[in-house]
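What follows is chain A.
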Amino acid sequence: MTEPAPVLEIRSLEVIYEAGRRRRIQAVSDASFEMIQGETLGLVGESGCGKSSIARAVMQLPPPTSGRVMFFGEDLTRVDRLRLRQLRPRLQMIFQDSVAALNPRRKVGETIAMPLRVAGKVPKEKRNKRAREMMSAVGLDPALFGHRPFQLSGGQCQRVQFARALMTEPGLLICDEPVSSLDVSIQAQILNLLERVRIRHGLTILFISHDMAVVKNVCDRVAVMYLGKLCETAPTEALYRQPAHPYTAVLINAIPMPGAPLSRPEMRAAAADLPSSIDPPSGCRFHTRCPVARARCAEIEPSLETVGPCRQAACHYPLCNG
Partner candidate 1 sequence: MTSLRNSRKGLWAAACILLSFVFIMTVRAAEPKPGGTLVFGTENEFAGFDALKTRGFAVCDAIANAVIHERLFEWDENGELLPVLGLSAALSDDRKVWTITLRKGVSFHDGTPFTADAVVAHWARLLKPENRFSGRDTITPILSVEKVDAFTVRFVLAHPWLPFLETLCDGRTLAPFIPSPKAVAEDKQSRAPVGTGPFMFKEWLSGDRFVLVRNPGYWKPGKPHLDGIVFKPMPDHQTRYASLESGQTDMIWTDRGGTIEKAEKDERMVHYVSEGTGAEIFILNTAKPPLDDPLVRRALAHAWNQQVCVTLSYQDCIPFVEHPFGVDTRCGDVGYRAHDYEKARELIAAYGKPVEIECLHSNTKRGREQGELLQQFAKQIGVTVNPVGMSFGPVVKKVVTGQYQVSTWRIPSYRDQGPSLYSAFHSKSRRNWSGYRSEEMDRLLVEQNTETDQARRNALLCEIASRINEDVPLIYRGGRRFHVLAKQEVKGSSRFQNGIFALSDLWLDRQPE
Partner candidate 2 sequence: MTASKDAVQAPLLRVENLGVLLQNEGRVVRVVDAVSFRLKQGETLGIVGESGCGKTLLCRSLLGLLPGCAAVAPDAKAFFDGKDLFRLSESSLNKVRAAGIAMIFQDPLSSLNPVMTIGRQICEPLVHHLGMTARKARSRAVELLHSVGVSGAEQRVDHYPHQMSGGMRQRVAIAIALSCGPKLLIADEPTTALDVTVQAAILDLLMRVQAGSKTGMILVTHDLRVAATRTHEVAVMYAGRIVERISAGALFTHMRVPYTRALVDAIPKMDRPPHAPLHAIEGRPPGPAGAIYGCAFAPRCDRAIEKCRARTPPMRSDRSGRHWYACWNPIQEPAP
């Protein structure tokens, strides 16, 4: 048996934004990971850590500053524009702001049928029929076909996004904080929907979130980011059972746990505030807030190293080993 080619492979990805005069923000630096068919990878981290930048770099919106994005073995950063346009429908994304993600001037049904219209050659009746089917599949009343986005609730808009994304039968679905602006009850509905369509369409999903609890429920594998760098990747169960990177531990600890006493009070972020990403701290970027930092951490930047089966961490003093 040959090993299946990874759906997505990212190598040394770097994203730099120009922010005004001589200010450069390194949103992502040297990120590498891969995703295999049917896998759900969670990408977690606090705001501004570069999660969304990775997602956009994968979509080539805009292309990364450097590094490679291999999609089914094809490097998206190298292909020409026409090929990119052909490939893009296979890469779909669900945005956090579901209202902004839908054209306010277009009817919901038309939005869902849009992928077929762009691809062309599908007559209008057939497009609309498919759209209605897809609406039922994502739990939207087909009667909403003629509505406009502002007439729908946040949860419904999110469903529309799913429906639109699924129309192209994507090879990779990127969900950028799909539930973080929703209420718990709606959040649960959407997460269940995600689970359902994942199984039904055999989706490979890159799931971006800042909510550790949600990630725990959704993902097979988790990658933790801090200030543009990956600091730990591990299978979900292992990560939550025993985090290797202190930052992961801090994140898990920050989840309020009713009933249980705060598990490890010492694992709290030392300083409350995130340093600026314009000039990140030297050495390990987390050392300014790390509860277990030592002198070496401020000087030498740790690289991502294997610390257990299928898991890597970028820490000089990982909390668990092997």
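Behind the choice of candidates: all candidates are chains of the complex that A comes from, given by their letters.
Keep in mind that, in the parts below, a contact is a pair of C-beta atoms (placed from the backbone, for glycine too) under 8 Å apart; a residue touches a chain by one contact, two chains touch by 3 or more; residues count from 1.
The model shown is predicted, which means the values in this text are computed figures rather than measured ones.
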Chain A in this complex - touching candidate among 1 or 2: 2
List of chain A residues in touch with candidate 2 within their complex: 40, 46-47, 153, 155, 183-189, 191-192, 195, 210-214, 216-220, 236-237, 240, 250-251, 253-259, 268-269, 272-274, 289
